Each structure stands twice: as C-alpha cells, then as structure tokens.
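A quick write-up on the structure given underneath.
Only a part of the assembly is drawn; its chains keep their places, and the rest are absent.
For reference, chains read A, B and C in written order, and residue numbers begin at 1 within each chain.
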Amino acid sequence: MTHIKSKSGISVRDLHLSFGSTKVLTGVNLEIEPGEFFAFLGPSGSGKSTLLRAIAGFGPQPQGQILVGDRNLAGLPPWERNVGMVFQSYALWPHMSVRKNVAFGLVEKKVPTRLIDEKVEAALSLVGLLDYAERMPSQLSGGQQQRVALARTIVTKPDVLLLDEPLSNLDASLRVQMRRELLALQRKLGLTTIFVTHDQEEANTTADRMAVLDQGVVQQVGSPQTLYDHPENLFVAGFLGTANILAGELVRSNGSTRLMLETGEQLPIDNEATGTGSLVLRPQNISLSENSEASELNGVVSHREFLGAQVRYLVDVANTQIVVDQSHAVDQPILDIGFRVGLVINSKSAVFLPRGQKQHAA
Amino acid sequence: MDTTTQDAGGKPGIKRSLTDRIFPSLSGTALAAIFIATLLFGFLILPVAKVIYVAFLDPNSGALTLQNFGDFFSSSLFRESFFNSFYVSAMSVVLASVFALPLAYITSRFEFSGAMLIQSLGFIPLIMPPFVGAIAMQLLFGRNGSINLLLAQYGINIPFMEGLNGVILVQSVHYFPFILINLSTSLRNIDRSMEESAQNLGAHGLRLFRRVVFPLAAPGYLAGASLVFIKVFDDLGTPLLLNVNNMLAPQAYLRISSIGISDPMGYVISFILVAFSVFSLWASFLLMRGKDYATTQKGGGGLSRRKLSTRENIGAYGIVIAILLLVLSPHIALGLLAFGTIWSYSPLPDGYTLENFNTMFGQSGQYIKNTLIYAGAAAFLDIVLATAIAYIVLRTKIVGRKWLDYMATAALAVPGVVLGIGYLRTFNDFEVPFVGKPLASWWVIIVVALMIRRLPYALRACTAALQQVSQSLEEAAENLGATRSRTIRKVVIPLMSGGILAGFVTSFATAAVELSATIMLVSSDSDAPLAYGIYLFMQTPSGRGAGAALGILAVVIVAAGTMLAQCIIDRERKARTGEH
Amino acid sequence: AEKLVVVTSFPKTLTTPFEKGFEAMYPDIDVEVINKSTSSSVKYIQETASSNTSDIFWASAPDAFEVLKSDSLLIKSGVSNAKIPSDVGGYPINDPDGFYNGFAAAGYGIMHNERYLAAKNLEPAKEWDDLAKAEYFGHVGMSAPSRSGTTHLTVETVLQGDGWEEGWEKWKFIAGNFSNVTERSFGVPDGVNSGQFGLGIVIDFFGLASKASGFPVDFVYPSTTAIVPANVGVIANAPNEEAAKAFISYLLSVEGQELLMLPEIRRLPVNADAYFTAPEGFPNPFDGSIQASVNFDVNTSGDRYNVVNSLFDVMITYRLDDLREAVRAVQMAEEKLGDADNAQAKALIAEARALIAEVPIDEATSLDPDFSGIFKKKRKKATDVVEGRQAEIEQQWDEKVVANYKRATELANEAASLL
C-alpha cells in the first residue's frame, strides 16, 4: 500500500458550472500531472470547493469534461468515480470506531474481511494511529481526526486524492506540522493530489503547482514561486502575499527607467518595459533608512505594526501609502509614527504589469 | 435578597455570598422547581398512588402485601398479556418506522416539493378521535371491510385487523407521527459531508442509509420510537375497540372498570404498566447517552437536499403517496362515514349526504367551545411547565432536577381511567373557594387532567428546542445587564419558540381528542368536550354518522391549527434567516 | 330554577324526550343530564359520595344498582305506580327492598345483517340453539357479561333455564361461533350494522333502532328470551330529593311510559296502560307476544353474579381463540361423521364435547357464599377475613380450561382422521 504511484493525472476541460442561475465556475481548464501535488488557492467564495466537489461528483452537474487518467467522469455518480476526498470537517462518522471508519470504503468495495483488517492496519500505521483503532472519533484530537480521515480515504486506493481545506480546523502550530506530514505522505504514495486552501502560505509550502481562482475563473497556474514573482495580474499579485501596487507610467530616458506615479512622484526602476500599468513591489524588498536626505524617495511613518519577526510600517510618500517590512532583531527600536524616513527600493524585485492585462481588483 | 447592600461592615460582596450559602435554594429557578415538583406530586403522583396502592393490599385482610404481584406473575393469562403487549408495542414500532422512515427521509434530505405539506399531513394521524378511528379502520380493512369485500371476488381475504395484527396496524398508523417528527428533525441536523464522504467511499442507496444516515439520526429515531413503544404499551382504547383483551392495558381496564368489583389485579397491572414504561424510558435514555452526535460541524456543509432524477422523483412520490394513503386511511374512512348515508357490508357508503353534519351542528356547539378551551388551556399550561422543566433540567444544577423530567414523563404511562379515578378520589372533598363545588367536579379539573396527560409531549419538544439554544446567547444578555429571569423571557423563550409551538400543537391536538380521563371527570353536559360528544353520538346506531362528522370537525380544527402553527414557525424562521 | 342532576348511561336520544317532557311539566326544575358508561357512572357516584352533587342514577343494568345499594348510595324513593305489575317475564320489575324502580323492559334477541347473510348464503338464526350451528362459525358477536349488566342477565337466564352444566355447554358452543366478544354492549349492534359479523346477540332496542336508522338489519326475538328491566333510583344525599322523586313519578306515569315507544327509543313500557297507544306490531311482554323463558330467580342470580362473569371471561372471553379452535375441530369432525356409524369417532367427539363443556366448578359451589365472596371483595368489617384470592382461582380455572380445549381439539382431530 505504500507505493500506489498514481498513473492518473487530472484534466479539466472547459468546465462551466452554475447553481441554478448563478454561475459559479466559468471555463475552467486544468492539466494536473500524475503524482503532482496541486493546490487550488483563492479567496472565500471563489469556487474552489465547488470545483473540487465537481471532480468528486457532488453538487450540480457541470458542463465540460473531467478526466482522471483516461476515464471521463462526467455523469458518473460519486460512488463510481474512485476519487478519494477528505472533507474540511473530516466527516468522520461519530457512530463508528476509527477502525470501522477506515474499513468503510473497503467493506463497500466488498474486499474480503481478512484483507480489510490488514489494509486498515497498514493505513493506520501509515498515519501513526495504529494504537487508536478502537477509539471513537470524538475521543481524538483535531489532528488525529484529520489523519483518520486521510487514512480512511487512501486505504481505498483512489486514483486521485482531493483535500478540501483539510487543515483549516486545526491550531496554527498543528497546522504547520500536519501540512508537512501530509506532503511527506503524498510524496511517499505518489498520489495525484489536489489541495484546496485559502491560505497562501499553506499552498506555497506544499504545492508543486497551484491554480489561483477568483470568482469562478482560473487566474493563473504555476509553481508558487512563479506566481509570487511573476503574477499575471493584479489579483494574483495582491492575493499572494502583501504587495504595494503603484499605478503609473514607465518612462525611459537617459538609459534608465522611471515610474511616473499617477500621484506625481517618480521612482527609478530597473526594468525594460515602458507604457502605463502597475508596478508590484513587495514590502520586504524595500528598506528604510533613517537618513531621509540620502535617498531618492522619502516619506513619513504613518502606522506601524510589530509582527514579531518583522515590523511593518506604512509610509506616506506624498499621496501614496507604501507598506514596508523590516526584519526585526532583538532590542532594535521601532520607528515612531511621524518619523521621516528614506526608502530604498530593490528595484530588481519590482514587477511591472502593463495595463490591458485582465486586472482584477485586489 | 437585597438586604445585604447596606451592611455596616461595607463588604457587600462577601455578605451576599454568605446569604447565598445559607439560602442557596431560594433562587427563582429553585422556587419554580419546587412549585413544579409540588404540582406534579399533587396532580400526578398522589392521585395515581391513591388508586394504585390497592395493588399492595391484601384484598382479604387489607394488609400490605406483595402477594398480588405474585399472583400476577403466576397467572398464565397475565403473562401472555404481558407478552402480547410487548409484542404489539415492538411490532408497532417496527411498522410505524416503516411508515415514518421513507416520509422523513424523502422530505428532509431531498429537494421535494410539498415536503412541508407532507410533514403536516403526516401529523394528522395523531388526531384520531376515539371510537371512530377504529370503526373507520374496520370499515376499510376489517374482515368484511371495503378492501376485503373487493378482494372477495378473487377469493382473497387479508386479515389486516384480526387480533393482534389489527392492534399493531391501527397503533402504528396512529402513533407513527412521533417517529416522523423526531426523525425528521434529526435527519435535518446531519451534515451533508457525512453522507458525501460515504458516497465518496463507494456507498450509495440503501447501504448508505443503513450504515451512515440512519445511525446518525438514531437519537431522534430512538426518541420517537420510545414514545411510540410506551404509548402503545399503555394504550387501551385501540385494543378494546378491536375487542382484543389479551393485553395488559385492556386487562387492567376491564378489571378496574367492571361494574361492582374492584379486582386488585387491575391496579397491579396499572402499577406494572407505569413501572415498565418508566423503565423503558430510562432504558432509552441509557441507549441514547453519548449518541447525541452533534453532526453539524465546523466547516461542514450544512444540510443538503439532493435533487432527484425524474425516475427517482416518480418513485419517491409513489412511495410517499402510498404511505400517506395508508396512514390517512382512517381519516378517509371517517370522511366517508361522515358524508355517507348507510355504510354496511359494502365497499362504499350507499349514498352521500350532509345530514350528519346538520345533526351534529345542532347538538355540538358547546362541545367545540369546551374543547377549544380545555385543550387550549391544557396545552398552554403544558408549554409553560415544559419550558420551565426543560430549563431547570438543562440549565441549572438543582439537585434532583432530572426527577422532574422523569416524573412528568411518567404521565405517559398512567392510564386515563386511573388518573380519572384518582382525581375523583383525591379532589372530591376539596371544595373550591368561591365556586362552591368540589374541585373534582369543577371543569378546571378536566384541564388539569389533560395538562398532566399531555405534558410529556410538550416536554420532549421544549427540551429539544432548548438544547439547540447556544448558551452564549444567554450569557450575552446577562452580560448586558439582564437578570436571569429577564434573560429567560427576552432571549431563551423567543429562541425556543419553534419548539414551544411544536409542543403546543402536539399537546393541543392530542388533548382535543382525549377521552379516557375526561369521561370520568365530566360532571355536567355543559362542561363536556368534543370527544365526549363523539362518545355520546356513538352510543346509538343513528349517531354513527353524526359522531363521525364531529370527528371530522375535530380533525379539521386541529389540523387547521397545526398548519397555522407550521406557517408561523416557517415565517419566523424565514424572518430570522432573512429569506424571502 | 332548581337543578336536577341525572347520571345516566342512556344515550341522548332516550334522555332528551324525557328531559323535555319533565321540564314542560315542572317549569321551575332544570334537568341536567350527565352521560357516562354504566361502570363510569358507578365509579363516579362512589367516588363523589362524600360531597355528592347528583340526584338520580338512571341506567339499565340492575347489578349496577345493586352495587350502589350495597354501598348505601341509594335511598328508597317511595314512588310507585299501581298500574305497574310486580314482574315481567319472571323478573321482578322493582327492587324488592324499594331502592330502585324498573321503568322499562327490554328483551334479548338476535340481530342480523341481511346483506351479510345474503352474501354468505346464510339463513337468519331464529333461536338461541341455532347460533350454535356449525354454519354460523365466525359470524356471531356478543358482549361480555362482565361489561354489560343486560348481557349478564341473558347469560344467567340460559343458565337457569337449561341448568348449570347444560347452560354453560350451550354458551360455549355458541361462543365457539363468535367472531368477537365486544367490550362495549354497543359494539355488537355496531359490528352487525357495519357488517363485521352477521349476527349479534343484542338487546331489542339496539336492533330495532338500527333498523329504524336505515341499516340493512333485522331483529328477532327467539321464542323464549330474557326480559330485563331498566331502572332508576335516587342517590343518597341527593341535593334535590323532591325533584328526584317527581322525576321518577313522571317516568312511571303513562305520559312518560308512552315516550318509550318513540321510534328512536323503542323500549318496552312497564306500565301496562301505555300499550293502549302502542303502534301496530309493537311487542308486548304482558300479552304474550314475547315470552320469557324461565322463572327467573333473582337471588340465585345475585349470589353468583361475579362468579358467572368471571367464569365467562376465563372460559370464553380471554380464551376465545382456543375455544374457537376446539369447537371448530368438533364441528369439522361432526360434519365428516355425518350419518356415518363410527362408534370410535363418535365416542371421541362426545369426549371432546364434554371437555369443552366442562365447568371448573359445580352449581353448588357457585352458590356457596364463602366462595362467591372471594369475587366480591367487599369486606364488611376490617376483621372479616375471606379465604382465597380471585386471581389465584382464576389461574386454576384458566389452566384447566386451556388444557381441556387443547385436548378437545386433539380428540376431535383424531376423530376426523378416523373418518
């Protein structure tokens, strides 16, 4: 059981789905490679769960194709899809022991009793819960429940594994631990997996590739770093991490490029592009200098938040507010509100999005 | 309570807690608990004890003895009766479940138009007026009833109504709404992800229902099933009307109400009925303990109503209509009886007429009025008591609070005759001030009897309702300065209103057709309720149609009330959730 | 106005004409009628005795009056009417001690549903003996004597007329044909009216009133029948004793008696003068158009009242299935036997019959006051001690009866297998 090594990828082709007259998914196209850990990321209500559930066969009948391996799932009832799904609420059946929960799918598949015991124990030891087999779900902690839910699904050897926000009910610290375990398990099983989350850190740290959804439309597909570093639109830029988005025009003169902000300011930018658009600038790629005179750009601290590892400043530069994150070291003083600072931009890290690309509101 | 604030020592806090420690029981809820306990003792325990203590007397010497119980268990007839009662109750639960399960499942888990109508219709069998129900069933399903007369040409005769079978059929039709109501609520509380995860793992159809859905709805099902079991076990009207004697309740009744003799066995049986009922109740509590799965989970999907395909839809409608036809058949027959002329040994009445209604309306004005007053007042008092008991049991730490629940619920098991005789015996010498009548012959005693007998229904509904009110809603009110009692009035009760209304409707509907205790207590025709009017009509051959007409009227009144209540609940729910 | 409270088991159709008539005669008296079943009435009067509000008890069953009388809950009304004879069909009309008066009589007979009989190709039964015939198996209904005082009198009449052993034998073979033993006496006409069973042993007015209401039924008096009075008495400590007496006088007067012949009431007046205005064909117990079978001995009846009821319930009501099975087996064996001459089979059948007929106690025991006292449960003084307990004795009977029926079934089947 430890080596499933999924041969099935997932293809979603031109999928449309509506609840009654409300369109929820529009023209979704995805190609997920066999064995890939793929994430759906997006704000609440963007249609992540709906898409996942459509793959598993729940919810309204969609238009378009869903292929797992070569099988077209369209029209099949959930119980004939062989698609494993772990629910956000785990949905462990409270009237069955852990063992019974895990055995359920095997019983439904009419696996011989002797084999069931074996497989259940293998699955439980895989998630480290062999000793808990006789407990009832209500006697388990959240993390343990989550693992039972996982064991219950993988024990049936599904073609692919779907996870709907499997970690959202857990504590912050448990969440980090569980996502590592999940990833390790997925790697071990080689099972094509889709992971739904609205937490970008979770997606970033686990997924091979991910799709960012908004309002039922796939905004961009790619690896976490690609999406973070090269967002294709403002929505993706703003949704993945904090971003300063400065609208203006890139003007080239004397071999150097400057961004003429709509508010009248100018920024020297290390970029080849020209034209109007928006500049995406990450807070950690700007630094503050107390010597405001020396820098080209300066402003006044208008708000600050101590985040622990960083201090986040909002700096008013003329009419624009810029977010700057400064790494924090012990006893390093925090700048007061009203303090005048210079800003140094690591302009290589700035990404320019020319106008005309689809630009969703962040 | 407030004498402490001006204490010379100036330490109000400490003084207060001191008084609290000395008089810990004087809080409002404790007073209410004492009041309710007294009430239940005075109007339930004491009167019943006064009747039933005969069970412990040696009939020959008048000394205390357990000999009568020895006689009970050594009598083969009684043992057989006990077994029959048990068998009939158990089988009624089974058959009632067969009726209730599909109705509840289809209407609460699928997108099914008319679900609310079906739920309301499913409630109507509870409103079965005395006498007419069994007669109507005989006319349809009896050995020579419509069905068997129609089948006779094929040489078939199905013994629907013979002996214990008849009792089981009539009882399960009559009481299945208890299961329907409780089970539907439970089913609606199952998070859809519970079902979906099972489907995802390959389960569907009946297996899905059997392995996942039903076990999760088990608490509601058990609550309903235990009510049905106890009611059937204790019910005597139906077996008597079907002339089945070999069951405990009719044996008790026959022995208590025979002219002239008071066989102690009747009281022994009554005692055993009460004890066994309390025992089964307790057993069902035990069974339910720890099974109250809170299945609406954080991050879950809530209730899902699945869409049915056209074929499934037709099938579902077929099942629903068949069941409704069956469970409403007594009422259909009742209607035929009321609108028919002569109906004798034929599949349908010979002709149709409104004459029965004429006769009935001419004579029944006061019955209707009285019924509305009695059942209304009893049901109102029931919900007041039930709300109070539910609150005390669930929200306070008063010692022995559970016993209020047990006591009130034990009323389920007390045969109406026993309660009636108990009231006459206990309250006849109690002259009501200003009225100049003994309490036992004052009409209010009828209200009290109805109130006590129907309290268990209201109590179950209110308890369930209170369980669903989050405690933080109460704490928020107290935090904003509302005292305990104002919190109850302004927050708890409004939030329980759906359950309270359901309790009211159940109590009202069943109280409106109660007869066994009332007939003992009616002391003047002008005080008589509707069920009593039906009884009078049904004493003469010419009164059968008119009695049925009065029965129909009772059903219509109560059903209209039920629908109204449903609408109110629904409107309130919509207002609350902002749907339109 | 003064109030006269009447506790009665009679239906409204009966009470209303009397209420109206009496109120017309005494405009300042307001009659209030409380309807309860006979047994509830008795319990009600017993339980409310300490602050009694009722004046009159008005019902059929003489035994109910006997109970109240023995509890000293009735007083002598002193009312009498010269035109009323001392007995009807051998049954005394009034309580010899004067605590209650008979005001109407009723005869027992057989009611049948014509459609039912036509469908089953049966002839209406004319005599009691007919009801025991095999062809009526499963078609007969009757109420239990313990539930209905008038039914009790019918049972007792046969027991006195045919003798203890033969009487019980007759009842058992009739009961073998029962479809039902109904709990309420009204259950019998109801069952016949709706066609649940075809024939019922009922009191005449039930049958006649059913017919009058349009049901396809008819009623016949067997050539000998039990005629039983319906009674009225004044309750002890009646708040309005004078009005109560006036009411009884009115009941017994010719005006009152004539009301009994109204189609919806159809009871037999006890005042012979009332029959002058009787409609055509109205039965008259005083001119022989219906006859009582026997010289009814009230004392015998009274002494073993509860014993007979209990015997009937134990042997018939509660064991109807076993009895029916046994009787059916005998009937089948006899039919198979026909005119054949198989001595062994005959002997077996006779033995089976005897087993079915067997009564656990003899007549002498039934009349033994010590024995019947067990069933009365009325200790007069705290020091009185009664030996034996009803439940214990009933259990012994039950064992015997069940064993007999079982054995009889076996014997009859054996007989049948020989043929």
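The rule is simple: contacts are C-beta pairs under 8 Å (C-beta built on N, C-alpha and C of every residue); 3 or more make two chains touch, one makes a residue touch a chain.
In this text the structure is predicted, and so the values were computed from the model without any measurement.
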Which formula, in the displayed labels, states the number of copies of each chain in the whole complex? A x2, B x1, C x1
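The definition used in the following text is that only the chains that are shown with their structure count from here on.
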Chain located farthest away, centre of chain A as origin (C-alpha): C
Please report how many Å separate the Cα centroid of chain A from that of chain B, as a whole number. 54
In whole angstrom, what separates the CA-based centres of chain B and chain C? 37
Which integer distance in Å separates the CA centroid of chain A from that of chain C? 89
Give every residue of chain C touching chain B within the complex, in rising order. 5, 11-13, 32-40, 42-44, 47-48, 50-51, 53, 61, 63-64, 66-67, 113, 115-116, 119, 146-147, 149, 179-184, 186-187, 189-190, 193-197, 206, 209-210, 212-217, 264, 305-306, 309, 313-314, 317-318, 321, 375-377, 379, 382, 385-392, 394-395, 398-399, 402
Would you pull the chain B residues touching chain C in the complex into a rising list? 59-62, 67-68, 71-72, 74-77, 135, 138-139, 142-144, 163, 240-241, 243, 245-246, 250, 254, 257-265, 341-346, 363, 421, 424-425, 428-429, 431, 437-438, 440-441, 519-520, 522-526, 532, 535-536, 538-544
Provide the residue numbers of chain A that touch chain B in the complex, in ascending order. 56-58, 60, 77-79, 83-85, 87-91, 93-96, 104-105, 108-109, 149, 152-153, 156, 165, 168-169
